[in-house]
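All protein chains but one are shown in place.
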Amino acid sequence: MPAMVEYIKADSFFHRLNPITKILWTFTVLIMSFLFNDPLAVFIILLSNLLIASISGILRQILPVIKALFIFSFLLIIFQIFFVDEGKTLFYAIPYFNIGRVTDTGLDMSLVMSFRMVATVSTIPILMMTTQMTDMVVVLVEKLKIPFKYAFMFITALRFIPTFMEEMEQILQAQMSRGYNSDTRNPFKKLVIIIPLAIPLLVSSVKKTEKMAISMEARGFASGPRSYYRKIDMRKTDYAVIAALVAVIPAAALMPLL
Amino acid sequence: MIRIDNLSYQYKNGNKVLKNLNITIKSGEFAAVIGQNGAGKTTLLKHLNGLLKPSQGNITICGLDAAKTKTSVLAKKIGFLFQNPDHQIFCPTVYEEIAFGLKNLGVQHSGIENLVYGAAEKVGIEQYLKTNPFSLSKGQRQRVALASVLAMGTEVLVLDEPTTGQDYSEGIEIMELVKELNVQGKTVIMVTHDMELVAKYAKRVIVLHNGTIIEDGPAEEVLGREESLALSNLQPPQVYLLAKRFHKQGFFKGTYTVEDMFDEIISYLEGEEDASNG
Partner (left out) sequence: MIPHFQRGDFYGEVRVDGKDTVENNCASIAYSVGSVFQDPEAQIVSSMVDEEIAFGLENLNIPRTEIAVRIKESLEMAGIPELRHSSTAQLSGGQKQRVAIAAAIALRPKILVLDEPTSELDPKGSMDVFNTLGKLNMEYNVTVVVVEQKIQYLAEFCSRLVVMEKGGIILDGPTRAILANQEKLKEIGVNCPPVTRLVDMLKKEGLYQGEFPINIDEAYLVISKVLSGKRR
């Protein structure tokens, strides 16, 4: 989970785009995925995502995410595919008893759904991995007028995820050294059994937050108006990309007419 | 007691953290494992109670194969005192906190009370047994953690940075308790980077560097091996460095504690006095 949102440092074309441009891109992908009903077309959109990831040097990190999304979409397919009646029968899931009829339309629809989901959802981690958190905050606060405190809360929560995961690991090991055993099948016992882990983590989180708060206050946090170190501009490339994105949607919509 | 044969450990990405370690620790020893952060000290410790399993090699803890035994079972033989007591404390009273380990080991309910009281007395916190551990000071909480380990009656006690993050005086109190336990027969293994602590309490010193053992021997020898220590960004204890300046004149060889140096000075001067009187 934390890896999904961790910024991967690189200097690619995509990295250098303004976060707003990238956000618009995610919306474009979303719209495009819904404009087409042909599995091949949506798959091409998905491939374009991978291409962007590859150019940005984050392909290796994005593949596990894609894999996870496909596994999830496979479940969706299973639920959908047997309930479509139209179209020619392709095969049966259990041939001998003729149960689980899969038609070509059914297959098409399921594939479209699955590719659509992977394509649209995968834009988010790509966005996260190519954008520094603080840049996102600046854009959210300056352009979208979200109060700084909320944006800051969000970022800090994310920043602490790995810290708390590590802490959890340490707590688990400390308790295991006292003979603590978390093997149990009983669901009620499972609730009780996490108490020796949950309480130290809770106490530790509260203590850490207190210390953070003091450190932040000592540096004048929330004492008045705020300046921003990072400057995020819209450059010519950004406008060019946005123009392309905007143009591509009506073009795609018109394609069936050709 | 503890046998480590050709122990190696590597991460999934192939990074070798421990390389062919061979250590035998006998019953009743007081050994310090020192080294730079990242040298592998903590990784080694975690192998001792099965939290990590070796990639190659064997570890035997009091007759149990650490690679094949669950941590919850190894906990009967080897007890850990961690640096941060707050990673363990979760009960509403000190009594329950100390009893937790005993319950995990399956000790009979009737036997628990005696063991808890015994451990609390040894550590000097019997007056806090009904107190909420979260209301105690850090030093007191560390003592609660120590009592929790002691109650389990393990033969080996492992200390992970016992004085880091502590008040000096509280750290020393805990160490004195541990020293007493060692005198009574407990095997103690201590991981630390406080050289003065090593000088004061450890009888054997093992230096770990980049996953290998570069020194392993009696404290009086290893504490003087300046190059090995320097590799690990460590320095010999202050008294040793002072004593070293007199080595050429024949004094203080092998001395590294205040008490020893004092005794040597006294006996030298008495010898001189006798010589000049006699």
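The chains carry the letters A and B, assigned in the order they are written, with residues numbered from 1 in each.
By our rule, contacts are C-beta pairs under 8 Å (C-beta built on N, C-alpha and C of every residue); 3 or more make two chains touch, one makes a residue touch a chain.
Computed from a predicted structure; not experimentally measured.
Asks: Using the touch definition up top, pick the residue from A:Phe79, A:Phe188 or A:Tyr229 that touches the left-out chain.
Replies: A:Tyr229
Asks: May I ask which residue of B:Leu51, B:Leu81 or B:Met261 touches the chain that does not appear here?
Replies: Within the whole complex, the residue contacting the unshown chain is B:Met261.
Asks: List the residues of subunit A that touch the chain left out of this view.
Replies: Interface residues of subunit A facing the absent chain: 7, 9, 132-134, 156, 159, 162-163, 207-208, 211-212, 214-231.
Asks: Of the residues in subunit B, which ones touch the absent chain?
Replies: Here the touching residues of subunit B are 36-37, 164-165, 167-169, 193, 195-196, 233-235, 237-239, 241-242, 245-246, 251, 258, 261-262, 265-266, 268-269, 272-273, 276.
Keep this in mind: only the chains that are shown with their structure count from here on.
Asks: What residues on subunit B touch subunit A, complex-wise?
Replies: Per the stated touch rule, the residues are 46, 49, 51, 70-72, 75-76, 79-80, 82, 84, 86-90, 100-101, 104-105, 134, 148-149, 152.
Asks: State the interface residues of subunit A toward subunit B in the complex, per the touch definition above.
Replies: Touch residues, subunit A against subunit B: 167, 170-171, 173-181, 195-196, 198-200, 203-204, 207.
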